[in-house]
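A single protein chain has been removed from this complex, and every other one stays in its place.
Our next item is chain A:
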Amino acid sequence: MSSGPYRDERRARAGVAAWAIAIAYLLAARGVGNFFPLSAFGMYAGRSPDVASRVLVVGASGEAAEITAFDGFSCAPSWPKLDEVRHCAPGDQGHVEYVPRDLQVYLDAHVTSDAAGMEDAHIVWRTWTLEDRPGPPASQDCELASCRVRRRAP
């Protein structure tokens, strides 16, 4: 077994290495931003907008659900574009860029002409206004497509 003083010395050297490498990584990452394996891990560092937006499906009863809760879509327009929201107020503000894109991938893979077991629904761009008060934030929906959808089997 290593004797005490030797172990303490090694710990001291490891301590110098740890702090020197940590400071160097921090400084280098601040410089390059993100270049593997250096990262400033700056995701979501910007101040958020006061509105949040998300694509959802709203059924005939008015209940909202995720697009991924359905596995069949027959819509007008036939291939809805989830990022075409210029007609919606306040435009495309408040969303995370990759979220509608990932939902678009899912939607495009599940467009079908098989109408069996489908129900009426709307694909909407829902926007919440975030205020500094307790309670549910106010929201408004902007229709992107009118569809018949088939709920995914549980």
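In the analysis below, contacts are C-beta pairs under 8 Å (C-beta built on N, C-alpha and C of every residue); 3 or more make two chains touch, one makes a residue touch a chain; residues count from 1.
Methods note: contacts and distances are computed from a predicted model.
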Query = Name the absent chain by its UniProt protein name; which of "HTTM domain-containing protein", "Cytochrome C oxidase Cbb3", "FeS assembly ATPase SufC" or "ABC transporter permease" is it?
reply = "HTTM domain-containing protein"
Residue of A:Leu27, A:Ala89 or A:Ala115 in touch with the missing chain, whole complex considered = A:Leu27
Key: Hidden partner chain, residues of chain A it touches   = 1-3, 5-54, 56, 64-66, 94-99, 101, 104-105, 108, 126, 128, 130-137
